[in-house]
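Missing here is one protein chain; the remaining ones are kept as they sit in the complex.
And then subunit A:
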C-alpha cells in the first residue's frame, strides 16, 4: 500500500486543534485517524510542524510531537519512512548533510535548537547519538570510549597534564570501565582495551558506540537501532540498559522490532512511508488499541 503524492499531508498537532486527515485513496478508513497525544511529565523536546527535504525529496511531513523527559520514546515504521531523519533533527546532525533542509521548530527544554546562534557543540554534548551503523574510530577501545570526555577537557590525559601531575588515569580507567559495563561489553573486552576497535565484531562495535556515547553523559540519548546486530542476550542487556537509562536520561530509540518497542518504551511514535507521523501515543495503547487502521495493519504485519 502506498501513499500517493496527491495525498494531503497529515496534520498531527499536539496543541489540541487536531485536523482529521485524508490518508490516500487506496486506504479504506474504518476508524477515525489519530489526532493528538499529550504525554505525561515534563517535555524535553517539543517538535512542531517539522518538515525535512532532501533536495526535492520530502522526507518528513509536518511532524509534531512532544518527547517527555526521563522516559523512553520508541520510533517505529517501515524502512525509509524518515525515522533516522527525525532523530538527526533533534541534535541537528542533518546540518551536516548538504542536501537536507529543515523547517519547523524543535525545542529542547523550551529553547529552539534551530534558532540562530545555537552552539552545535554544546547541543550535541547534551543530546548524544548512537548511529544506525556502528562507526568506531580507528583507535584503541579505550581511546574510543574516553574520546568525548577527553576532548571536552573533562579528563586530562595529555602530555602536559602528565607533566604537571594533573593527569587522571584512574578516573579515565573508571569511566571506561563503567561505560563499557553499562553497554554490556566490558566482559568481552576488558583484557584488550588497547586493541584497535576496528577489530571488534559488528555487534561489539555497536555496543562500543553506545559506551562511547554514555561516557559523554548527555541528557538525551538518541539511539538508531542500537540492537540491530546483537544476539538475544546482548539485546536484552541493551534493553535493560535503555530502561535503566530512562531513570535519569531521556531516551529516543528507533527500532524495527515491535517486541522491543513494546518492551522498553513508554510511548511509541509510528511513522509510515512518506514521512508522516501517523500515530503517537502510550506504547500500550499503540500496541493494543491503535486509533488508526493503518497503524494496526502495520503492527499486525499487514502493512509493508
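In the analysis below, a residue touches a chain if its C-beta (ideal position, glycine included) is under 8 Å from a C-beta of that chain, and two chains touch if they have at least 3 such contacts; residues count from 1.
The rule is short, and it goes like this: contacts and distances are computed from a predicted model.
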{"item": "Hidden chain of the complex, named as in its UniProt record, picked from \"Thiolase domain-containing protein\", \"Phosphate transport system permease protein PstA\", \"Acetolactate synthase\" or \"OB-fold domain-containing protein\"", "value": "\"Phosphate transport system permease protein PstA\""}
{"item": "Touch criterion as defined above, residue of A:99, A:160, A:174 or A:198 at the omitted chain", "value": "A:198"}
{"item": "Touch criterion as defined above, residue of A:213, A:241 or A:299 at the omitted chain", "value": "A:213"}
{"item": "Hidden partner chain, residues of subunit A it touches", "value": "91, 93, 96, 120-126, 128-129, 131, 133, 135-139, 147-148, 151-152, 195-196, 198-199, 209, 212-213, 216, 218"}
